[in-house]
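Heads up, this is only part of the complex; the chains shown haven't been moved.
Chain naming follows the written order as A, B and C, and within any one chain the residues start at number 1.
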Amino acid sequence: MPISISASFAFETAEPIDILLQFEAAAIPEQRLISARTTMSDADHCARVSAGDDIGERIWLRVDGRFEVDYASEVELDRLLSPVSSLKRVPPHELPAEAVKYLFDSRYCQADRMQSFVHDEFGGLTGGAQIMAMHDWISSNFTYAPGSSNASTTAVDSFIERRGVCRDYAHVMVTLARASAVPARFVSCFAPQVTPQDFHAVAEVFLSDPTTPGGGAWYLIDATNMANAEDIVKIGVGRDAADVSFMTSFGAADFQCKEVAVTQS
Amino acid sequence: MPISISASFAFETAEPIDILLQFEAAAIPEQRLISARTTMSDADHCARVSAGDDIGERIWLRVDGRFEVDYASEVELDRLLSPVSSLKRVPPHELPAEAVKYLFDSRYCQADRMQSFVHDEFGGLTGGAQIMAMHDWISSNFTYAPGSSNASTTAVDSFIERRGVCRDYAHVMVTLARASAVPARFVSCFAPQVTPQDFHAVAEVFLSDPTTPGGGAWYLIDATNMANAEDIVKIGVGRDAADVSFMTSFGAADFQCKEVAVTQS
Amino acid sequence: MPISISASFAFETAEPIDILLQFEAAAIPEQRLISARTTMSDADHCARVSAGDDIGERIWLRVDGRFEVDYASEVELDRLLSPVSSLKRVPPHELPAEAVKYLFDSRYCQADRMQSFVHDEFGGLTGGAQIMAMHDWISSNFTYAPGSSNASTTAVDSFIERRGVCRDYAHVMVTLARASAVPARFVSCFAPQVTPQDFHAVAEVFLSDPTTPGGGAWYLIDATNMANAEDIVKIGVGRDAADVSFMTSFGAADFQCKEVAVTQS
């Protein structure tokens, strides 16, 4: 059951500015691109650079005027799918180099400020059971409220206000996990059941499956419950939303429209 | 003129906990280790993992009780030494993949909040001249005041309070640079003229030297003026202090003493 | 030269909610109301209560549906008009009871966080000369930028971002003064040269005029430079904007229009 994705957006600049985009399904072992097509307006400069953890690519542009992006792909997923609650904690001292950085605080995920809450509320659990309890706590205490947050909202803000959108749910999930010394990263993605259809964001935690060899792997978890690990198509990963915005502009750009459609055949 | 470094510290834990250390001079092309010796107490577990940007190593420990670290090395530096004021800005759209992540905000460096100030105060300059103006602004407006900040102090806090220690000066320098779209990272290091002798921290910015081929490189800059690029021995680099603490403990550890001595023969 | 004021605004509620208004020129010794007329839609409940420091009145309403307010007055000012720079500091230990509370921090004026900056930047001055230096520092470092702030912006935020509207300029002025132990309050007001015409806000500091008997008085100061002490008509005073909003609604109200006109004959 491949997943079909289409996305298009446009923006306009009044003068030449630099733009960084990351919006395409990443070509990685766990997700095979059956087909992919990216059409963009002409730019003064266009270069691709690999993105964080070598998952996906970023596109550098030098744009002057109106710019349109049109993207379509078909993706087949082949992902490790263990139930999160069955997973075990990897003791910090056994974590590999690539997971260590995801223990640390980041711009929107101030895990140091959540340690006492996490200790009091989830301290009796560990590993996947603890992560699921965090997921359930967010699901039952938060209200999904488009417009209630913005680009500067942090996990701490969301924790106080108890509402937000997928970005905020993912930030809180990442923050609670890190506060318990579980590496956690932010994943921008496509997923078919997201309503309304848009770019989506979820969290990913580093845990180990006792039935599989090897020291640990990344497992997806969505506190909004809109996406499942088996139908999430990753675009990119990072410490938080600051790292994987689908569009970062270095100067003023007037965003004009966006359309995303994700379907599972 | 090699640089001689010695550092020792000790701590004690009441129960087994995980500890992450990063305190050794990094073995990288720009700094050759003539000699290096690390002596540590026995631990239940000890493993080395490579650190951020493959600069230096982190040591994972499982510690129960008192633990002592003793380190000595001799380092010869061979570093690119262009005067910062002569360097040119690399347009964002020409930045290589490894520099891109250092454009983004991090836990202690909220560059998004400094953009209007940076535009107003430094907007007339660019490249190395702009970075030097930021350096001079910090130097003349800040007071070096041990005890005035702590582990949770951010660049924004320091900007308001106009005082701090090397960590805070480096955070503000990194933040101002990023707010102007110059990639900037935080460097933990040793340097001979630091008073009192201790681990030190400086900033590093990604600029290009018009007299050298290639698209850009990292250049050290110390807003405290205690260290110079030609005598800084790097330990590690990261987005901010959260990434390169010399000791991160996952549980309670009683820190007992620390001694650092750095001399240039 | 009396000042003529007219103000009108309207809002609509979907269900009955409580509303608190404070928008009329205060009847106080320093400003004589030659005439005043307030016309409002019918409300389920309408009561007047005296406002902070007995300056002006607040109006409690119970509103269901559309509500219109229309106000006009003519005011003659007779205000103490000493040049601020000639005024002296009142030592804190000589401050009267009514000034003491204006030494303390408030929601939007976190003077505790500005003490080191104020000490470094303005520590060599005192009294009115110091207040004028603060005024000049704000005037020359801030940009008046409608839309750059909102109802949750604090003095610390404005200090970082170096921009704002009259509310923000007044908050920063109040905060710097308090950080130097000068009582300072926030004044909502009308003034003829405000562009575009709207409700205005300025600061007021407690200092003493050496040529006048008595221990101290309140003196107006406007860091935006749009209003002068001799043509400011006070509506109300408080610790900061939280205390003197012209409209506070306890429930959702849809604000529909506002028109203010202030002229000096």
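By definition in this document, a contact is a pair of C-beta atoms (placed from the backbone, for glycine too) under 8 Å apart; a residue touches a chain by one contact, two chains touch by 3 or more.
Worth saying up front: this structure is predicted, and the values here are computed from it rather than measured.
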Complete-assembly copy number [criterion: all chains share one sequence; 3 shown]: 4
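The criterion applied here is as follows: only the chains that are shown with their structure count from here on.
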Busiest interface, counted in C-beta pairs: A-B
Same vs different contact residues, subunit B with subunit C, by half of numbers used: same
Turning angle required so that subunit A lies on subunit C, C-alpha fit (0 to 180°, nearest 5): 180
Inter-centroid spacing, subunit B versus subunit A (mean Cα positions, whole Å): 28
For subunit B paired with subunit C, centre-to-centre distance based on mean C-alpha positions, whole Å: 45
Residues of subunit B whose C-beta touches two or more other chains: 113
Parts of subunit B lying in touch with subunit C, wherever the complex brings them together: 113-114, 116-117, 120, 141, 143, 148, 156, 159-163
Residues on subunit B engaged by subunit A in the complex (per definition of touch): 18-20, 45, 47, 49-52, 58, 60-62, 91-97, 100-101, 103-107, 109-110, 112-113, 151-152, 181, 238-239, 242-243, 248, 250
